[in-house]
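Here the complex is missing a single protein chain, while all its other protein chains stay put.
For chain A:
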Amino acid sequence: MIPGSFSYHRPASVADAVKLLADLGEDARPLAGGHSLVPMMKLRLASPAHLIDLHGIAGLKGISRNGDTVVIGAMTTQHDLLASDEIARSAPILHETALLIADPQVRYRGTIGGNVANGDPGNDMPALMMTLGASYRLEGPGGARDLPAADFYQGAYFTALEPGEILTSVSFPALAAGHGYAYEKLKRKVGDYATAAAAVVLTMAGGKVATCTIGLTNVHETPLLAVDAARAVIGTSLDAAALKTAAAAAEAIMAPAADARGPVEYRKHVGGIMVTRALQRAAAGAK
């Protein structure tokens, strides 16, 4: 399979990339790791006239901590996340989640920016970014803006990115000391998207849940924050009744597609189980 013809551009700065995107219009696509876009191009489901490869922009790669904020450049790969001591220290749930994305080869190329910006409901990082309270730096012809991850996703492959804009970094507040976390992902095989997945970050105090955030992957056309489910467990010791209430509240906002991963009812059911398991494991790991 060979993609359609295109012109290849490799700008050296974000400003140059933004200018190219703005000048070339909707026939141009930014290229990050390429592991979503290139297969689509080979299948001729995408045929951009111009590819703007972001690999030449050195400033887009890297992980840093700025006070209490962790900043990750958009071209940082999943493999970079796995190799990072800063991520292991500041946000181990990111390490856990990256390890569940695709396979080793894909993780060497796949980037966090591509994962969150593509708007694919099957991608794992968007729900996690919402759970972490992350924001995205978007740079375009009119300058830069920061948008909460929770406001970014509007539909499947439909995001708040304006024409000419590039997502250049993600940032989130460092997690509380002693927090518990878990990303539970049910998938049919290595490399598959989630049948359903849940991210949980919580803190415990005196054996009861003090704070809790829950994100859901691939059970709706966008990633979701399960706000009611999280609220249902705060103040509880995560007893069976609280877990059941939380799972039911999470299932109530799920609207997965029926596909090869299963019918709607099944995917909602296992979505509730992922929430339950993630809550239990997060609580067990909290200090």
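Going forward, contacts are C-beta pairs under 8 Å (C-beta built on N, C-alpha and C of every residue); 3 or more make two chains touch, one makes a residue touch a chain; residues count from 1.
Please note the rule applied: contacts and distances are computed from a predicted model.
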Protein name (UniProt record) of the chain left out of view, among "Cobalt transport protein", "ABC transporter permease", "Carbon-monoxide dehydrogenase small subunit" or "tRNA threonylcarbamoyladenosine biosynthesis protein TsaE": "Carbon-monoxide dehydrogenase small subunit"
Touch criterion as defined above, residue of A:105, A:154 or A:211 at the omitted chain: A:105
Touch criterion as defined above, residue of A:19, A:65, A:79 or A:145 at the omitted chain: A:79
Contacting the left-out chain in the complete assembly, out of A:2, A:177 or A:240: A:2
Residue, one of A:19, A:55, A:208 or A:231, that touches the chain absent here: A:55
Touch list for chain A against the chain that is not drawn: 1-8, 34-35, 38-39, 41-43, 51, 53, 55, 79, 102-106, 108-109, 190-191
